[in-house]
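Note that one protein chain is taken out, while the other chains of the complex remain in position.
Up next, subunit A:
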């Protein structure tokens, strides 16, 4: 009844339809990323899309709208399948039940074991894991080697304590004119938690309270750093505009080549290479009060899956993939972005520039505070954190500033 030709046609149709159904089954997951993480996230997503049949569609959300959009999205059950956001919001989001529990998947993933500890800590809530490091950033100390040379300092020897920062800054400022020894953004809460708090932590202090009964701003490190900054301010080692800088000049000041030492983020490296290629600078860890003490603030974005994701399996696959050597090296390191696994710091892309390796290694010694209300305690424009800096350094009342901030932080943590 059926000729051989008919069977052949039927077989071809069957194969064709199977192939077509294969094409049709290729899926697309949506992902939101905050604006400041878009560049790094796009490299990873582009690599994924080039190597996988399932695609990720990236949408950039302005930084200050991410919380609102995600919160309203979760409540309206209209969420993306993946979300990349500032890691400091992780405790609030986990507590609010916004994210999918990834404990089983990540614990079974061998790559997860080597993710920077700070990312593991910040993404864990009541023993469960809700996210992974995605596009990291970390704070470091940079110094201008040309200015060090001119000031009679050893350009290869960075300051190793807060006291040495002060001493080196004096010598650089002695060059005169508009050359200054040190810079920090005096009205920028985020910049200072990123670059100044690690010096306090390195010197043994704890910064933020996890709840109303927890201690805040403990140890001498807080006072040591504020006293050193105050002295440098009073001695005119810091430019005047630092007092009002809300972060707008956070990166541009060092780029002018007229600042001796500054705490900054790893992102500055690629900006300096691009915009100030002749600036000879070094990178080291942010120091504490004594030699050998060092720390950093681990920042950047975590990736997580919002509750209500419609492509859960694909989203999980993407998170597992972004932790692989391929994604970490070919997606991030190749594009001068730090991998979230510090063990991959020594790679062929970073080998040519030891400064990048140092930056990547800073991830391994970094901390990130696990607290609710981080924005209230730190990031808000009227936060106790930034008020403490301004009162201590510019008004000169270090003890009063610490006491006031300590009390307000505890009040906020207790809410």
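Everything below uses one rule, namely that a residue touches a chain if its C-beta (ideal position, glycine included) is under 8 Å from a C-beta of that chain, and two chains touch if they have at least 3 such contacts; residues count from 1.
We take it that contacts and distances are computed from a predicted model.
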Name per UniProt, for the chain absent here [options: "Insulinase family protein", "Peptide/nickel transport system permease protein", "Carbohydrate ABC transporter membrane protein 1 (CUT1 family)" or "NADH-quinone oxidoreductase subunit K"]: "Carbohydrate ABC transporter membrane protein 1 (CUT1 family)"
Residue touching the undisplayed chain, where the options are A:32, A:48, A:98 or A:229: A:98
Omitted-chain contact residue, chosen from A:167, A:381 or A:399: A:381
Absent-chain contact - pick from A:39, A:117, A:218 or A:246: A:246
Contact set of subunit A toward the excluded chain (per top definition): 64, 67-68, 71, 74-75, 92-93, 95-98, 187, 240-241, 243-244, 246, 248, 373, 375-376, 379-382, 387, 390-391
